[in-house]
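Not every chain of the complex is shown here; the ones you see sit where they belong.
Naming follows writing order (A, B and C), and every chain is counted from residue 1.
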Amino acid sequence: MTLKPHSQPAPRPEAAAIRHRLHTIIFEADTPAGKLFDLGLIFSILLSVLVVMLDSVGPLHADYGGLFLRIEWGFTILFSVEYLLRLLCIGRPLKYAVSFFGIVDLLSILPTYLSLLLPGSQYLLTIRILRILRIFRVLKLAQYVGEANHLVRALRASRRKIIVFLFAVATMVVIFGSLIYLVEGPEAGFTNLFEAYYYAIVTLSTVGYGDIIPITPLGKAISCFIMILGYGIIAVPTGIVSVELAQTRKLEVSTQSCPECSAEGHDSDAAFCKYCGAQL
Amino acid sequence: MTLKPHSQPAPRPEAAAIRHRLHTIIFEADTPAGKLFDLGLIFSILLSVLVVMLDSVGPLHADYGGLFLRIEWGFTILFSVEYLLRLLCIGRPLKYAVSFFGIVDLLSILPTYLSLLLPGSQYLLTIRILRILRIFRVLKLAQYVGEANHLVRALRASRRKIIVFLFAVATMVVIFGSLIYLVEGPEAGFTNLFEAYYYAIVTLSTVGYGDIIPITPLGKAISCFIMILGYGIIAVPTGIVSVELAQTRKLEVSTQSCPECSAEGHDSDAAFCKYCGAQL
Amino acid sequence: MTLKPHSQPAPRPEAAAIRHRLHTIIFEADTPAGKLFDLGLIFSILLSVLVVMLDSVGPLHADYGGLFLRIEWGFTILFSVEYLLRLLCIGRPLKYAVSFFGIVDLLSILPTYLSLLLPGSQYLLTIRILRILRIFRVLKLAQYVGEANHLVRALRASRRKIIVFLFAVATMVVIFGSLIYLVEGPEAGFTNLFEAYYYAIVTLSTVGYGDIIPITPLGKAISCFIMILGYGIIAVPTGIVSVELAQTRKLEVSTQSCPECSAEGHDSDAAFCKYCGAQL
């Protein structure tokens, strides 16, 4: 209902026009060119990550290592050019550079250059997979973004409870780990306290590799206690997240506000305001 | 309250009568013959699957392999005839052929024929177990179907959240798997990135086989982080499903409709319609 | 508000009086003698189970096996006498004999007699631990019984959903177990389909012993799928039980009924009926 004043765009030199055009293609996905760019980007990312994965397989590396290396460098140079273009065509390059995607974009090209100095660091290139998160923007998966936001909101709301829970878990790990270290000793694989804490975490989280195992009756009794504890307290984070999800869901459905008293928090199917009786 | 016009059934030739009778027996379970057919079918399926299982046991195969093979072929021919009869007696054979049960019925006979070409493929015959799902129709287990529908509805409603969650899990697996691959290397069993992802999934899901194990302190530290992460984020799908089950249950209890405005979705203890104020 | 007629007890012979007195002692816990009997019984049960456990330890059996055997027979004869007395002093012995505790009481003495024929069956004596459930009656742990009933009620209410869930799990185990059997084969430990189902259950339930392990890339991929599935669908029973516990709790607090309209289901802190406005 508001009127936008008819404003003439400020006259732009050619460079600015190209920059604007680049920005539309690279950062937006509403034009055909922008969508094509993003789809090509996602395809390139997936392909480059796949090449890194395949390159880690011994026999494939032996046969196609050179090819993989050239593809890797190809993608790295491509992504480097893209990164520079992003810096060039955006209004405030620094803000982009320190944003989540800006850092991910940088981290996605650095390992290849780093591998010249430190062989092996190219496997960190798999961080490129994080760039794929842009897929949600391209495919206009608004509902998925909404659901993801709901999950993130619930996790953020339960942030403090989860930190308290992790603090309690860490305390239990230190206490019970030290106890079992004292009882079992090095001959059972508990060579130092850190191994004992590793064992306590493996047991408490119900993972149970079986690489370090108690052998004395007392050690097994303590382990049984840790197992029951771990089996029981998994209920705590689960309960926290369930309650928060239920809470944030309740908030989600109540976005309607009363035209009379502007109260919010109505059921999504209510026809009348429950506070003043006005028709919604 | 509506009147059905007295209509004479169109005169049918004998073949059509047989087809109709077959359809009643094979596809329905309301007549004694239909019920008997379905019970016999379920019994045959269970027996045939049991034979496949027993045939896989070395000593039994050595002693009774020939007998098992003949039983298997017997059931396969029986089910093939049944499949053809189903195609013959139904109105639109193509629709049945591409339906869930149509495909399962076909997949339940194909492996035996396939085992002539590819030995071993007869173990796929266990897919016949899916045919057992028909049991709910035969035994009129309506309440179980209702409960199953409730579960399916809740899972379908939480579909998007679960996909987002799986996407997040996959990202974590790629990032942490690559990290631990870099730290541990081939001598600890992390021979390539795919093994590292397998390890990350084994750890994150708290399965913990113990076939691949970190041996360096840094690798153990990263593993501890993955374990605590996996132990904690299991809360997310649990919370999602809990909330959806509670939601869909709420919908379930509101089957009362207003006699005035025929609106539905009232609380089960409401005395007046919340949309028009009429007494319920 | 009803009046009980003053009735004279029917004259009883001496035997009946003893039977009545025995019943008060053995089956009830309100008199000092009855309470003493029950406490002595619980102590005897715990001691006899402990003796069975200690007898299973090799070195202890070597040194004290004869002593343990005599104690075991002593307790068995004691419990046999008690069982016969229970049968004698109760009104309807058959009803007791087929009740839960009647069967447990019988099963608690049978294994010792059976061990004369089948050595080793005395370890089944540990079923005596079930007799301890009587402890709740003796110690008047009414609140614990109430909580236990709440849990049992919630589990019973979610009975059908849990059966449907187990049916789905069994189907998945058969399908995925057969698939991995076909892929891995005997050399990886999947010697027959039953081993493959055992593996599938070990993986799906996130137990992960690591005694049978996939070794082919395809087998590992299928295993990863089963793990993620098991990690995810644990949300289903958890959600079911959470919702049922919340439901039955809700029923628990709403036992107040309106004196005017006799409506039920009020909040526990409501002062006025929410349907007719009458004071509660």
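Criterion: contacts are C-beta pairs under 8 Å (C-beta built on N, C-alpha and C of every residue); 3 or more make two chains touch, one makes a residue touch a chain.
Note that the coordinates shown come from a computational prediction; the quantities given were computed from them, not determined experimentally.
A.B. asks: Count every copy of the one sequence in the whole complex, not only the 3 placed here.
C.D. replies: 4
By definition in this document, only the chains that are shown with their structure count from here on.
A.B. asks: Looking at mean CA positions, which chain is nearest the middle of everything shown?
C.D. replies: Chain nearest the centroid of all protein C-alpha atoms: B.
A.B. asks: Give me the rotation angle that lays the C-alpha atoms of subunit A onto its copy subunit B, rounded to the nearest 5 degrees.
C.D. replies: Fitting subunit A to subunit B on C-alpha positions yields an angle of 90 degrees.
A.B. asks: Among the chain pairs A-C or A-B, which one reproduces the interface of B-C, with more than half of its contact pairs identical by residue number?
C.D. replies: A-B
A.B. asks: Which integer distance in Å separates the CA centroid of subunit A from that of subunit B?
C.D. replies: Distance between chain centres, rounded to whole Å: 31 Å.
A.B. asks: Rounded to a whole Å, what is the gap between the Cα centroids of subunit A and subunit C?
C.D. replies: Whole-Å distance between the two chain centres: 44.
A.B. asks: Got the subunit A residues that touch at least 2 other chains?
C.D. replies: Residues 206-210, 238, 242.
A.B. asks: Looking at the complex, which residues from subunit A come into contact with subunit B?
C.D. replies: Residues 49, 52-53, 56-58, 120-121, 123-124, 126-127, 129-130, 132-133, 143-144, 147-148, 150-151, 154-155, 162, 166, 169, 194-195, 197-198, 201-202, 204-211, 230, 234, 237-242, 244-246, 249, 269-271.
A.B. asks: Considering only the defined contacts, which subunit C positions touch subunit A in the complex?
C.D. replies: Residues of subunit C touching subunit A: 206-210, 238, 242.
A.B. asks: Can you list the subunit B residues touching subunit A in their complex?
C.D. replies: 160-161, 163-165, 171, 174-175, 177-179, 181-182, 186, 191-194, 203, 206-210, 213, 217, 220, 223-224, 227-228, 230-232, 234-236, 238-240, 242-243, 246-247, 265, 274-275
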